[in-house]
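In what follows, a single structure is set out as structure tokens and then discussed.
What you see is part of a larger complex, with each chain still in position.
Each chain carries a letter (A and B) given by its place in the written order, and its residues are counted from 1.
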Amino acid sequence: MSKIVLGPNQYGKAENRVVRIYRDTAEHEIRDVNVTTALRGDFAAAHTHGDQRDVLPTDTQKNTCYAYAKEKGIGEIEDYALDLARHFVTDIEPVTGARVVVEEYGWQRLSEHAFVRAGQEVRTAQVTLENDREWVVSGLKDLTVLKSTGSEFHGFLRDGYTTLAETRDRIMATSLVARWRYLHTDVDWGKAYADIRSILLARFAEVHSLALQQTLWEMGKGVLEAHSEVAEAMLSAPNKHHFAVDLSPFGLDNPNEVFHADDRPYGLIECNVTRDDAPDAGPAWQTVAGLS
Amino acid sequence: MSKIVLGPNQYGKAENRVVRIYRDTAEHEIRDVNVTTALRGDFAAAHTHGDQRDVLPTDTQKNTCYAYAKEKGIGEIEDYALDLARHFVTDIEPVTGARVVVEEYGWQRLSEHAFVRAGQEVRTAQVTLENDREWVVSGLKDLTVLKSTGSEFHGFLRDGYTTLAETRDRIMATSLVARWRYLHTDVDWGKAYADIRSILLARFAEVHSLALQQTLWEMGKGVLEAHSEVAEAMLSAPNKHHFAVDLSPFGLDNPNEVFHADDRPYGLIECNVTRDDAPDAGPAWQTVAGLS
């Protein structure tokens, strides 16, 4: 008969909203982040007997996030995440693995010490430490883009449930999630991020699209071609449908000028673009057994 | 004994997500709006007897929003809202009043026909027609701003429930809602909007603040001083608290460098800045009997 045992597990403090002001000169700098830490190791006793002797409280993890913002500062979010993850794995004996996820919100300068939130998009970093190895996945989310032409969709497979008309001209819009795994940690994170973001936007704008799949592939390929330090890129894109409204009942034509932006359902296209010799991703993306 | 009667009422179609592309030249333009219409009049029969003969369906209101995006186009949102409101009041016999609310989302150009969503803020317009008069309230919301210094709070009233420490230096951050009522409709809406937004940002940045109240007052005053066509301005600002974290248990000082950005509760400061001779606002702001 089977025995019931503890499987994969992790615990941490989610969504620490850390704001770091650099104010050494009259011109202040701001770093605005949302940090989540998760620790892994042998925490069986905490589960099966409520024995906390090996459990560093999530409250302590929170304190560490704030203290490190002062001790180490917050430069690039990848470094901040690595610092935190290395600390937990190195300094806290029962901890054998860690995942740290950071989201960063952008601000635009108004004056020496006033700022306005810039854009909707969020820069992201996910760092995983396990078995003396480190994985860094950087990315962005909520990057909302739209093309008013230059997008087709036709020649698709049809079955008995297919009613969709083919089109040679449609709006293509998405709220992009892009994440890319680095081959190592010897990277100028900020420079790489800015350049990859530019490539994603440029490829979205330039590629004459026969399918959202093709656009994503071209975006991912563009990133890998330009960045040898990137092993693979993952792109996830809701197809935010814009339906041309039938205005003929009102005696009006509508040559793709008036659209209804619909909410749900939406297409969801996801793909990974990789190198044929990319080393194994290990736990870089992994969400084990349903864990986040 | 009292008789039960129908009080104020209105009905309409909320959140029509209209996107209008101008594509007459290679360089496309995009207008992305969220339109809500509400009609007022004597609709007692619809309520008390289910008699719809005077009720223009909300579906028709929706159609009109889309059709007008073609027929009239979408230029400035105030004009689009006025066109719709005037149509309903003028052309639909039982309709004696109308309110049209438009939100506009900004896009930044990537190429001739590709765009990326710009900023978080939303431009707004609320138009009310009643008794042959027209009121226009323009505004913005979700304009998130932060000052890393130049904000104090002290000398306040204290009672037995007061524990707050005085401060000479704190972060001040808010997600501003600003709305202003125009004296008439002979306004260059787009130019006025851009200039008022600039004034709001500049005053936020420039004013050395002794209280969020003072900053709001100065913002409102700045708008009225520069814009004689504005009767009054309403400013609503959550005080998004950023608490300096006590790092002393870790042997670290924190001279306003590391903050926790808290969610709830938040201060909520609201004020109206007006002219002493401003004509009555009538129903411009009004939400009658709890109606939206």
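Some observations on this one:
The rule we apply is simple: a residue touches a chain if its C-beta (ideal position, glycine included) is under 8 Å from a C-beta of that chain, and two chains touch if they have at least 3 such contacts.
As the structure is a computational prediction, the values presented were derived from the model and not from experiment.
Of the identical chains making up the complex in this file, 2 are positioned in the shown model, whereas the full set numbers 4.
Assume only the chains that are shown with their structure count from here on.
Superposing the C-alpha atoms of chain A onto chain B requires a rotation of 180 degrees, rounded to the nearest 5. Chain B has its Cα centroid 31 Å from the Cα centroid of chain A. Contacts from chain A toward chain B in the complex involve residues 16-23, 28, 30, 32, 63, 66-67, 69-71, 107, 110-111, 113-120, 143-150, 171, 201-202, 204-206, 242, 245, 247, 249-250, 252, 254-263.
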